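Missing here is one protein chain; the remaining ones are kept as they sit in the complex.
Going by the order they are written in, the chains are A and B; count residues from 1 in each one.
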Amino acid sequence: MVPMENYLILSAIVFSLGVYGVLARRNAVLVLMSVELMLNAVSLNFIAFATYLDPDRILGAIFAVFVITVAAAEVGLALAIVIRLFRSRSTSNVDEAAILKW
Amino acid sequence: MSFYDTWSAVLIATIAGFTLVFTALVATKLLAPYARERAKGVSYECGMLPIGRNWSQIHVRYYLLAILFLIFDVETVFIFPWAVTLGADVPLFVFYEMLVFIGVLVLGLGYAWKRGVLEWK
Partner (left out) sequence: MSDLDIVGPQLAVLVAAAAVLLVDALIPQHRRIVPFVALAGLALSAAWTLSWVARDDYQTAFEGTLSLDKFSVFFYFLFAGITATVVLASIDWVNRAGRGQGEYYALVLTSCAGLMFLSASRDLITIYVALELSSIPQYILAGWGKDNRSSEAGLKYLLLGAVASSILLYGMALLYGLTGTTMLDGIADAIAADGESHRSLLVLASVLLIAGFGFKMAVVPFQMWVPDVYQGAPTPVAAYLSVGSKAAAFAVVLRIFFEALGEGFLSDDWSTVFAVLAAVSMTVGNVMAVVQTDIKRMLGYSSIAQAGNFMVGLAAISVSGEEFTLGASSVLVFLAAYAFTNLGAFIAVIAISQRIGSDQIKDYAGMWKRSPVLALALAFCLVSLTGIPPTAGFWAKMYIFNAGIRADLAWLVIIGVLNSVISGYYYLSVARQMFLGDAEGADRVRVSPSIGLSLGVATLGVLVFGILPTPLISAAKDAAEIFSRQ
């Protein structure tokens, strides 16, 4: 078996990449993709914990399933708002789209 | 079986894959004839000449359909575990529970339809 620490380290790295993307990217769609990275890192954490620690191996998996669906709903909504902004502004950059400062 | 035994097959498959692709690429480079002409650069080598740039943007309405697809697609993640456990010893209530869930989804789809979201306009 791969030791659990490997999964946790991988998840921490992916999560940090996501945080970097959120802070560094100005395009709304790219920020969204970075958020997805963070959420997937968390799902990985849950599944690793479920497999290694939880005798029933079920709670973490359930949590991951809910994270995936909620993330899909958020992406759908965010894309819808971006399209709306894009139609009136022809831009999807968070910076350019900011009358309200970030 | 140790960790490395289980993954050695993956390693072999990876190496084989890379080798095959690499050989194929090198072989084409060496063997195939190559004509450097302007006509090579157009989108279709035969037929009509294309008008405009080949970097066209995907129309916004595709995104709407993509969003709808995404939402309904991901809901199946709840159906898979349900389908797996259904054969086991679970009460009939579980079966109807999923029917209610799908019913809510269908209602949502019907509502979107009624609202004209699915119209191609």
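Note that contacts are C-beta pairs under 8 Å (C-beta built on N, C-alpha and C of every residue); 3 or more make two chains touch, one makes a residue touch a chain.
Because the structure is a prediction, the values reported are computed rather than measured.
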- Contact footprint on chain A, counting only the chain that is left out: 15, 18, 22, 28, 31-32, 35, 38-39, 41-42, 45-46, 48-49, 53-55, 59-60, 62-63, 66-67, 70-71, 73-74, 77-78, 81-82, 84-85, 88-89, 94, 97-102
- Absent chain, residues of chain B that touch it: 107, 111, 114-115
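FYI, only the chains that are shown with their structure count from here on.
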- Note on the structure: The chain B residues in contact with chain A across the complex are 3, 60, 63-64, 66-68, 70-71, 73-75, 77-78, 81
- Message: For a test of understanding, state which residues of chain A touch chain B in their complex under the given definition.
- Response: 1-2, 65, 68-69, 72-73, 75-76, 79-80, 83, 86-87
